[in-house]
Each structure stands twice: as C-alpha cells, then as structure tokens.
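Omission of a single protein chain aside, the complex is shown with its protein chains in their original locations.
All chains are identified by letter, namely A and B, in their written order; residue positions are counted from 1 within each chain.
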Amino acid sequence: MAISKTPHLSWSARTVVGVPYLWLLLCFMLPFLIVLKISVSEMETVVFKDLITWTDGVLQLQLKLSNYLFITQDDLYFRTYLASLKYAAVTTALCLLIGYPFAYFMARASKAVQPGLLMMVMLPFWTSFLLRVYAWKGLLSEGGWVAQVLDALHVDQVLIALALIPGPGQYMNTPFSLVIGMVYTYLPFMILPLYANLSKMDMRLLEAASDLGATAWVAFWKVTVPLSRGGIVAGSMLVFIPCVGEFVIPELLGGPQTLMIGRVLWDEFFANNDWPMASSVAVVMILLILVPLALFNKAQSDAQEARR
Amino acid sequence: MSRAPKPILPAYQRRGQWLARAWLTAGFAFLYLPILALVVYSFNNSPLPTVWGGFTLQWFSKLAHDTEIIDGLWLSLKIAFCNATAAVLLGTLAAWALVKFKRFGGRTLMVGMVNAPLVMPEVIIGLSLLLMLVSMQRWLGFPERGMLTIWMGHLLVGMAYATVVIQARLQDLNPQLEEAAQDLGARPLQVFFLVTLPMIAQSLMSAWLLTFTLSLDDVVLAAFLSGPGSTTLPMVIFSRARLGLDPSVNAVATVVIGVVALAVVGGSYALARAERRRAQETAQAARA
Partner (left out) sequence: MSTSDQAEAYLRIDRLIKDFGSQDGSTYRAVDNISLDIRQGEIFALLGPSGCGKTSLLRMLGGFDLPSSGRIMLGGQDLAQLAPYQRPINMMFQSYALFPHLSVWDNIAFGLRREGLPKAEVATRVEAMLKLVQLGKFAQRKPHQLSGGQQQRVALARSLAKQPKLLLLDEPLGALDKKLREETQIELVNIVESVGVTCVMVTHDQEEAMAMASRIGIMSEGRILQVGTPREIYETPATRFVADFIGNVNLMDGTLAVDEPDHVEIDCADVRHYVGHGITGHEGMPVTVALRPEKIRISSKPPVLEAGDPPAPINQVKGRIKDMVYFGSDTLYHLKLASGAILKVTQSNTERHPDDNLSWEDEAYAWWSPSAHVVLTQ
C-alpha cells in the first residue's frame, strides 16, 4: 500500500490492485469472452462443439456465423434493436427534460431545505423498483387513479392520435405505459448526478455573468448548462444504456407492440433454449452500447480528474 | 437561531421561485404517487384490485402465512447481506488501487471494468455469467446454480457501485493526513486502519446499504443465475406481478416501503443533526 512512491512496498500494492483486478477479469471479462465464443458455436443439446479441432493433422476452426447473419437479415431482430434504441432515447430525453429543471431547482433551493429534498428523491430510489413499476400497473389499469384522471381530461384522445395507445381507456401494455414506467424508474438516475453537479457550481459565476450584463435566461444557457455538461452526460448514460437492455419494465408494462431486445434475449435463452442465438443477440447489444459506454467511461474519469 | 428577514425579490425572481416550487411539487407528486397507491390499495377490501371496497388487514395476515414470500425474503436477505459485505471489501480494494496508484499496467482496462457494470443491461451480465458458470460446471464440476451463483452475480454489480462510492470519498481525503500518520511512525497498514478507515467509514456504510438494497431488489440476475429451490423475493413478486394485479404484492410493498422509509428518514435525520452540531461547534471555535 505504497502511498509515496517507495519501492519497498510494491508487493502489498500488487495485492491491493491484484485482488479486485482478478475478480473483475474472472467475472466480467471472461464471461464476455465466453459469450463471444458461444455466439459463434454450434450447439448440440447443451454441449458446445469445440471451435478448434485437430483432425488428421489439420487445425480446423469452425465459426458458426449463421446466428449473426440471421440477426442482420431477419426483420424482427432489426426492428427490435431499433425499437430498443428508440425507447431508450425517448426515455433519456424525457428524463432530461423533467430531471434537469428538477435538479436545478433543488440546487437553487435554500441550503436548509436541500438535504430534505435530496432525501425525498432518494427515498423512491431505495424502495424496490420492481414494486414501483408494479404500482403503475395498478394506476394505469381500468379504474386505476391515473387512468381515471387521464380519461377525465380526455388525454386518451391525444394519445390515440399519437399512436401511443390503441383505444380509449386502454393505457396498459402500450408504448405509453412503457415509456411512463421507464421514465419513472430512471428519473432519479438522471436527477442525482445532475444535482451533484449543479449543487457544486459556484454561484458567484452567475453573479459575475449578471454583473457583465447577462439576463437570468442567458446566464442559464451560457454559464450553467455548459458547466453541467459532465452531469448531463453522466445522467444520460446512466439512463440510456440500461434502458436499451431493459427487461422487467417492458415485461410488466409493455405489450406486443413494445418488443425490446432484452425480452428477445430472454426468450431465446429461456423459451427457445437457443444459447448461441441468445449470445449473438447479447454481442450485438454490446456493440450497440459500446459508444455510449465509452462516453460514460470518459465522463466518469473526467469527473475524477476535476475532483483532484 | 434567528432567521434573516426574507429579502424582497424583483419580479422576475419571484416568477422563478413560483416555477421552482411548482416544478418540484409536480415532480415529487409524480415520484410518490405510485408509492402512495401501493400502500393505499394494500388495505383494500375488494376482490377487484382497482375498486375500493373498504379497509382491511386481511392481506397482511395472509402475508404472514405466505411461505413462498417468506422463504424468498429469507434467501434474499442472506444473499444481500453477504453481497454487501463482500462488495464493500472488494470495492475498498479497488477504490484504493484506483486512487493511490495513478499508473500501472492495465489501469484503463480496470477503470472500464469497474465502471461498466454500473450501466450494463442486466440481461447481458446475467447471460454472460451464466454461460461462464455452466462452462465452469462442466470443467470443474462446480458450482451448482443456486444461492452462491446469484451472490456472484450480485457481487459483480455491487462491487461496481461500492467502488464508485468509496472512490469518491477516498479522493476527497486530504493526503496530508496519511502522510502525517506515517510521519508520526505508523506503518502503511496502521495508517489505513487508524486514520483512513475511520475517515471513510461513512462512505463504507453508504456503499454497504446501497449494494444491500440493489441485491434485495434484483430480479433479472437472480432469474438467470438461480437454481432449483433458490427463489428470491423479487423473483416471487415478479412472477406474481406478471400474471396481473395481486393484493399480496401490495402488502409486501407496504411493508418494504415502511421499513425503507423509516430507515431513510431516520438516517437522514440523524446525519443532519450531527452535521448541524458539527457546524455549530466549528463556528463557536472560530469565534473563541
């Protein structure tokens, strides 16, 4: 545990680094490699045929790429991937739209009130998300509170026009219920990093802006928003990436219209028992989120740089 | 403690305040509405879950005899406890490695691996871990899918969260404190236990609670990684919720919400009081 660069302590340093590193390699890296391998394997019942065989002095490599071809060619997979990205993007955008002002107003509230506000945001976060998603089932079913309010306000007509629900009063198992469920679940994940970022902002910067002639509106867009960029990226990635592969919420609140890739993976695995197919689906999903993932990583390390 | 007189604000700031209050209220209403609905309907005396039929405690008494739920709860608690403890241990090591050692081979990879589980869709983590475990089982004969494998999956995600929380605190620590301890004769291990650990204790607690809660709440990883006879509470709830609205789930929800609310509110209050006392003492000392 060398604190200074004293060379005579490096063996303990190696343990400190080594143990978590080994664990991560074992449980994170290795499984991914295995997924990769299985996605190109031929599967006989539950046994995988070896990729590399040595027969008659000839090294043979068998890669079954048919799964990948199937994914790219089959309309269903393509549309499902697209739908997942679409829903994730919409959820992220709505979370940002609702969450940014929320975090902003929280950060600007009086110092005495802020801890209480933070606690009130954290409380739903600590409560089981499964239960809260289930609650929306109740709220949007026929006779549920929200369903009744929406009926009374004739919002259902608007939603039908937007093709978000199939008919009047049918709010459940629609794109509408899915998006509400996702936004609801992921909103704290957007608010918390934004709040952390905004609450640390130096208010004197805004005073300086005001002194130099900027109105509150201008100061907001020219000073506050650029400075909170790190929080925006972090929050957006914390919402977008998990949303792409969401399973529980589409399962409970979504319907036949809202097939997402998480469900496809699940079905391939549990229903069809087609492990190579499920693996291929997973690999393609990983490729899709690779760019946002890199963005998230960068945002995290930038935030750490800033702290030093 | 006297309050300073409220300043008279210009019109545009007053409008801003109104907007702030409105937005926050609406937001909190949105956040808490479902929770409220859950609790209210757990007392609903009616076969139809969305029609109110009067007040009753029947669902709670049924809950007490619901072996599926109770067994699931017990299993989940065990897993969550082991998970949280292991996650904090591993997370402390990882956080220490990342904060103290700025340059070592493979650091970027480690940073990536530590951060990725935070956002990676759980279906991917579940699938990949399961496939690895199956391979391990065929090669080494173990482990059997069950509590241990669920625990491994939770630990992977839990460690990521724990590392982030502890790393943040560790980074904020004044390095001169550890140098001072060394200067006064403490060897590196002593420095950690006598100085560093007390100072990061609160973040260790937060990390523990966070990973405990996440483990208790997870359904996807558990579904992938469980074996026969190891059904966690979220799995039970999920299978019931899939079928439709079920008042027993509401009852569980009310209990969970009650416990969590008590813990969060109590904890926040205690923290806030300690903070306030500390601020007072510091201000007093400065005046002295």
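FYI, a residue touches a chain if its C-beta (ideal position, glycine included) is under 8 Å from a C-beta of that chain, and two chains touch if they have at least 3 such contacts.
Not measured: the values here are computed from a predicted model.
Would you mind spotting which of B:A186, B:L245 or B:A263 touches the chain that isn't drawn?
With B:A186, B:L245 or B:A263 as choices, the missing chain is touched by B:A186.
Looking at B:A22, B:L57 or B:L177, which makes contact with the chain not pictured?
B:L177
By the contact criterion defined above, which parts of chain B meet the unshown chain? Give residue numbers in ascending order.
These residues touch the chain not displayed: 174, 176-177, 179-187, 190, 194-195, 198-199, 278, 281-282, 284-286, 288.
The definition used in the following text is that only the chains that are shown with their structure count from here on.
Mind checking the centre-to-centre distance between chain A and chain B? Centres are C-alpha means, answer in whole Å.
So the centre of chain A lies 17 Å away from the centre of chain B.
Spell out the part of chain B that touches chain A in their complex, as residue ranges.
Residue positions touching the partner: 12-13, 16, 19-20, 23-24, 27-28, 30-35, 37-38, 41, 48-51, 90-91, 93-94, 96-97, 100-101, 104, 106, 110-125, 127-129, 131-132, 134-135, 152, 155-156, 159, 163-164, 167-168, 171-172, 175, 178-179, 182, 188-189, 191-192, 213, 216-217, 219-220, 224, 234, 237-238, 241-242, 245, 249-250, 252-253, 256-257, 260-261, 263-265, 268, 271-272, 275.
Hey, which residues of chain A end up touching chain B in the complex?
1-4, 9, 12-13, 16-17, 19-21, 23-25, 27-32, 34-35, 38, 46, 98, 101-102, 105-106, 108-109, 115-117, 119-124, 126-132, 134-139, 141-146, 184, 187-188, 216, 237-238, 241-242, 244-248, 251-252, 262, 265-266, 269, 275, 278-279, 282, 285-286, 289, 293, 296-297, 300-301, 304, 307-308
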